[in-house]
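After this line comes chain A, so read on.
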Amino acid sequence: MGRSKIIGKKKLVRKIDIFDFSSERSEESNSIFKSFDYVQKTQNENKMKTFIKIYFLFLFIITFRQAKLEAKEIIIDKSGKITSIKQALRMCQDGDRLLIKKGYYKEYDIEINKRVQITGEGMPVVDAEFKSGLFHIKADEVRIEGLIIKNSGMSFVTEYAGIKIDSANNCVIRGNKILYNYFAIYIAYGSDCMIENNIISGRKSKSETTSGNGIHLWYCKNITIVNNKISNQRDGIYLEFSENSTIEDNISEDNLRYGLHFMFSHRCVYKGNTFRRNVGGVAVMYTKHVHMYNNKFENNWGPASYGLLLKDITDSEIKNNLFHENSSAIYLENSARLKIDDNNFIDNGWAVKIKSNSMDNEFTKNNFVDNTFDVATGSIKNHVIFNKNFWSKYTGYDLNHDGIGDVPYKPVGLFSAIIENNSPAMMLLRSLFIQILEVAEKVVPTITPVDLEDAQPLIKSVR
Partner candidate 1 sequence: MIKIEGINKSFGKLHILKDINLEIENGKTTAIIGPNGSGKTTLIKIVLGLMESDSGKIFVNEINIKKGVGYKNLIGSMPQIARFPENLRVGELLEMIKDLRSRKNGVDKELFELFKLEQEINKKLGALSGGTRQRVNAALAFLFNPDILILDEPTAGLDPISSSALKDKILKEQRNGKTIVITSHILSDIEELAENIVFILEGKIIYSGTVKALIEEKGKRNLERTIASLMESNGNEHNS
Partner candidate 2 sequence: MNTILKIIKYELRDVIRSKWILIYFAFLFMITEGMFQFSGSSSKVLLSMINIVLILIPIITISYGIIYMYSSREFTEMLLAQPINRKTLFTGLYSGLALPLSIAYIVGIGIPFIFHGVEENTQIPILSILLLSGIALTFVFTSLAVLISLSSDDKVKGLGIGIFVWLFMAVVYDGALLFGSYLLSEYPLEKPMVGMTMLNPIDLARVLLMLKFDISALMGYTGAIFKKFFGSPIGMLFSTAMLLLWIIVPYQIAKRIFVRKDF
């Protein structure tokens, strides 16, 4: 035993993965193990390290299991005794399980202040008919699974949400369809929660103000957001003042503003997500220790769109991501000590735009393929390092066959430098004159005004 907190959490994730929540039978048979997990997790947090403590743990588990065996299952059914969720919640106690049978439940402002588990059977619908918010969780260890939660109200004053978690820990939201709400999942002051396998889609609103965020975290810790599909919200995933969270394998697309948006949310990990066709792309700001791996940033195309906008980001890693068809793949402003390695930049308008207030950022072993412009900088001098990248526009040679071009590559072209100071000239893009200029630049590299260069450009693309 004696594992660290994070390992414990991982184990929890793995175990839950095994469960098939759509099947009632397996659900019942596994409920005991599940509670075991919770207990184990609580104990992990208590940082028990000694064998004696484990012994006590066993005693505790046995006691708890006996208590759990006495926990009730309350069935909510339109044709049964209990016909509303609210009614069931009034009756239940901590540890009870509420099973909602297939049906249409017109309810809103469902406040949960007991440690209960709410499970839908055959995807029952809970509809707020645009009156207010739906689930409002105020207790720890609440689980909501297998529901269709839809039509929350919209307000400029209150953040109505499909599921709102308020100062609660260890909650699980899994396998729901959360549709046409103002906010879909809203967590304030929560920790150690798990949001998994949900399908979230907002109302197809045209305005950012009448649409809330898909998953919204505010002052949260240790939240795991896995394998959700989010669309048509304002921001797909939004984090503010939320730390140590993991955002993995989600798809966030067609949102009105950003696919992912975070501020002041340090030490979070973003892995294997896909952010595509969002009006603004992805914007991250004022954050340290961001880790972004294996994400896809695709088709974030528009005059004010970015694949990834980094503003005031420091000490972070961006690795193995794919940037495809974004108007600007990465936009860097006032950011420092970023390691940007092994990414693919393909078919973007600009692969990288860097404002001159950015310092000590390193681009290594990236592939820059068929971008209209590779790099744009605000000034002639720049404190950014490009080394050993592959550039599809590179036409140099490699006499000693070490895989590294013998002439440096200058990623900021003359035209790119011109339009930086003279934006109307942009309308000459793809004109023959500019193409001749680019050929001239290859023949006479000294006419390129910007010093920035990749001293060791690769001859072949990485991987």
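The set was built so that all candidates are chains of the complex that A comes from, given by their letters.
The rule is simple: contacts are C-beta pairs under 8 Å (C-beta built on N, C-alpha and C of every residue); 3 or more make two chains touch, one makes a residue touch a chain; residues count from 1.
Owing to the predicted nature of the structure, the values given are computational and were not obtained by experimental measurement.
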Complex member touching chain A, one of 1 or 2: 2
Footprint of candidate 2 on chain A - complex, ascending: 301-303, 305, 327, 349-350, 372, 418, 421-436
